[in-house]
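Written below as structure tokens is the structure these notes are about.
Apart from one protein chain that is not included, each protein chain of the complex appears where it belongs.
Labels run A and B following the written order; every chain starts at residue 1.
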Amino acid sequence: MARKINLRIWRGNSTDGALQDVTVDAMEGEVILDVIHRVQAEQMNDLAVRWNCKAGKCGSCSMEINGKPRLACMTRVSTFEDGETVTITPLRAFPVIKDLVTDVSFNYKKAMQIPAFQPPADLKPGQARMQQIDVERSQEFRKCIECFLCQDACHVIRDHEENKKSFAGPRFFIRIAELDMHPLDVIRNRKQTAQEEHGLGMCNITKCCTEVCPEHIKITDNAIIPMKERVVDVKYDPLRWLGSVIRKRDGIL
Amino acid sequence: MSRSLGRYAYDVVVIGAGGAGLRAAVEAREAGLSVAIICKSLFGKAHTVMAEGGVSASMGNVNSDDNWMVHFRDTMRGGKFLNHYRMAELHAKEAPDRVWELEMWGALFDRTKEGKISQRNFGGHEYPRLAHVGDRTGLELIRTMQQRIVALQQNDEKETGDPEKFIKVFAELTITEILKDNGKVSGVYGYWRESGDEVFFDSPAVILATGGIGKTFKITSNSWEGTGDGHALALKAGGRLKDMEFIQFHPTGMVWPPSVRGLLVTESVRGDGGVLTNSNGERFMFNYIPDVFKDKYADNEAEADRWYTDQTNNRRPPELLPRDEVARAINTEVKAGRGSEHGGVYLDVSKRLPAEVIKKKLPSMWHQFYELAGVDITKEAMEVGPTCHYVMGGVDVDPDSTAAVGVPGLFAAGEVAGGMHGSNRLGGNSLSDLLVFGRRAGIGAANYVKSAGANPVSDTSLKAAQEKIEKPFTQTGGENPYALHHELQELTQSLVGIIRTKKELEEALIKIAELRVRIGKVSVSGGREFNPGFHLSFDLDNMLLVAESTALAGLTREESRGGHTRDDFPVMSSQWRQVNLICTFDGKKVSVEKTPLPSMPKELFELFDPHELEKYMTAAEMSKGGSN
Partner (left out) sequence: MAITTPGTGVFSEGRAKLSAKTFRTDKWWIQPFITVVVLFSFIVYATFRAFENGKYFAAPLISPFYSPCLSKACANGAVSFVGTPFGIYHVLGMTVSPSLFILIFPLAFRMTCYYYRKAYYRSFWMSPPACAVAEPHAKYTGETRAPLILQNGHRYAFYAGLVFNVFLTIDAIDAFKNEKGQWGHMSVGTLVLLANATFLWLYSASCHTCRHTVGGRLRNFSQHPIRYKIWTWVSILNHKHQNFAWISLFGVALCDLYVRQVSGHSIRNLYFF
């Protein structure tokens, strides 16, 4: 059962561009990426769009559909009403390259700035022993497929280009949280650097990152807020500071 | 049209940034080389992320009886003894170290009670052997290595001030050609997908890690990247492809809705009680139990159902037969007109397990169907059918160094390399394959570069590559690349698919030759900037070469084994087991030749029960008892 769907697709490059209307067939059960492919094959051979797995596992087809940051492969056509015009634009937090493809290199630069995992120097491969409950928190964050929708939705950089230099964004806050909660990581100043170098304090926990995450990672509740609390432990809480000076307890801070 | 031409120089260029490519890059960098990593898509998006089940390694964490010899036996058995024994041996021996190493780089596998890496059961593996992270093991692997690369770059930054001095990722770049000078690899040529600008690399060594060929088929679990680039690049550079007739069709891919056609439905659905039925509601797998499996599989529903709760006193349900058997059975049912509405069969857990149990045991499957297809598998049946999943065949390589036979300076690892899996791959053996041979490719390339030295690209080979890349824009004839791709997929699916016959394969070869002519007339509209039509025109050429190799090798091999089933030669032949089919390309067409399969040395031969080997080997081989 085919139906027609009206799309308003943004086409252009870094200097200019505009929304263009197309009407295309949509088959039952299809997702937005399918109809974009049909547009590409039948009407706009050179329409640029990124995609890979088409199963919500690689995080390539990030774009904004009716204004919401989404994966095109996870947005079913049936969720739109008959006759509705669906607006499709590239991610609006990043520079556009062409059509629906944006330059997401910002994220790879930020990834480079977070010190890598460092195991204890005397740990030999195969000797690590970790309990499931100790790895579960970090495992949640390692579900991240790096679609960068959270980065796109985050108003700190979406609405303030100038913050990009001092703010790592939700994707990298979960990376920092992952490492800070990793049972084997020996780097102990991740809380301080999260606040001082990666801009954790810029986050005002308005939760858009969590709302748009296709992996349903509880970015705000499980990573950002716990990290903010850990930062308070080492930077703002006078009592904990005193406690740590007196007792020097390991494994807690 | 004048394009800016970028030129880079590296000790080694790794084409492909999936598991094998990244592991190779890490090793090459650690051996002191400068490394360029080239990926067709963004860094970290490679098809490795799709791997669910786990990575097989005989660490013996769950069952301490496991060891490399058991793993080796399982692998050879799974490949129906067509595997290159040396690859299977190296793989089984080294896999545990490769997994442990990942843990040192930050990977977080699921744990056992003692805190070791947990291991799960999987088809064909005698013991629980697959290290896993829920059902997203592939993602864990690729992310860990991606982060390892970043760690190496951070080190380089500390020491030199430049993170990209010795290892640089070139994302969204397509390689169109491997350049050769003086009979050896001298570099690679390609273009940036974003800008269309051309680029070439001076590099004495090139590692192919480009993955699979699934996109030559209509129904596949592979992403758009699986266009057989590495297979084709190797062929064009004078390399040899081996075992290209062996393609694994996973029996249960989604067939409906069309947007997710081909996407995998994990084996666990059947393992946890899902049954296959046809349009008559019949549990048809009972009709497809081959004689050799009669003693291991239940022939009635009552016994099959008891197995889920009591595995010692009952035989397994026939839904759990090896992948190739199930795929063929489904194929036959559909062809006989007993298929589901959309051309598959029904896979149903909803009537077998309570909804909450399904959601707990198969969370990602529930989500996959619910979110992508709008199907609630706790309430209704899934429609499934075979989907092209993996190619066992690939570049003919030296097992120890992964050096491609016939092309000095070229290496291959992962799915693009052939030999490791024989005629059929076991689940879980692909991720371990990536790690073991990815590392070996890194070492192999490093050793080669250190002894062979530089071999700069000459102007002549550069110019030839440049001309080729212009073609889609200068050609006339008006063929639409999307339409041609569609036709190719239709023809491979119907003529070179799960069940093959002489007549169909011959027809396929004729049609492929016709398509080759039409590809010469592809013209592309629009500019060079991120132009998918332009990109596809190169992929098409590669896919056509792969399809031709598969069809030709399939036509030549007159037996049925693993991922190659001939309706006209339905049984396995001991004679054919001794033979690998090697494809080469002379610039116009692919040709195939038979070469002898290396035979196992005595110490490996003796790991097997002779009664088992008799089923596969000739009397002469048996009496010889392995080579020495």
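We take it that a contact is a pair of C-beta atoms (placed from the backbone, for glycine too) under 8 Å apart; a residue touches a chain by one contact, two chains touch by 3 or more.
All values derive from a computational prediction rather than experimental measurement.
Enquirer: So which shown chains sit in contact with the chain we cannot see?
Expert: Result: the unshown chain touches A.
Enquirer: Who touches the missing chain here, A:144, A:181 or A:217?
Expert: A:181
Enquirer: In the complete assembly, which of A:20, A:163 or A:193 touches the absent chain?
Expert: A:163
Enquirer: Among A:155, A:216 or A:247, which one is in touch with the chain left out?
Expert: A:155
Enquirer: Have a look at A:69, A:169 or A:214 and name the one touching the chain we're not showing.
Expert: Counting the whole complex, the residue in contact with the absent chain is A:69.
Enquirer: Even though one chain is hidden, which residues of subunit A still touch it in the full complex?
Expert: Subunit A touches the missing chain through residues 10, 12, 14, 16-19, 64, 66-69, 84, 87, 89-90, 92-96, 102, 131, 133-134, 152-153, 155-156, 158-163, 180-181, 183, 199, 201-208, 211-212, 221, 225-226, 228-233, 235-237, 251-253.
Everything below uses one rule, namely that only the chains that are shown with their structure count from here on.
Enquirer: Under the touch definition given earlier, write down the residues of subunit A that touch subunit B in their complex.
Expert: Contacts found on subunit A: 13, 27-31, 33-34, 40-41, 45-60, 73-74, 76, 78, 97-99, 101, 104, 108, 111-112, 115-117, 119, 123, 125-126, 128-132, 135, 138-139, 142-146, 179, 182, 184-185.
Enquirer: In the complex of these two chains, what residues of subunit B are touching subunit A?
Expert: 41-45, 47, 49-50, 59, 96-97, 100-101, 103-106, 108-111, 114-116, 118, 133-134, 136, 139-140, 143, 147-148, 150-151, 153-154, 157, 163, 169, 171, 194, 223-225, 256-260, 263, 368, 371-374, 480, 482-483, 524-527, 529-534
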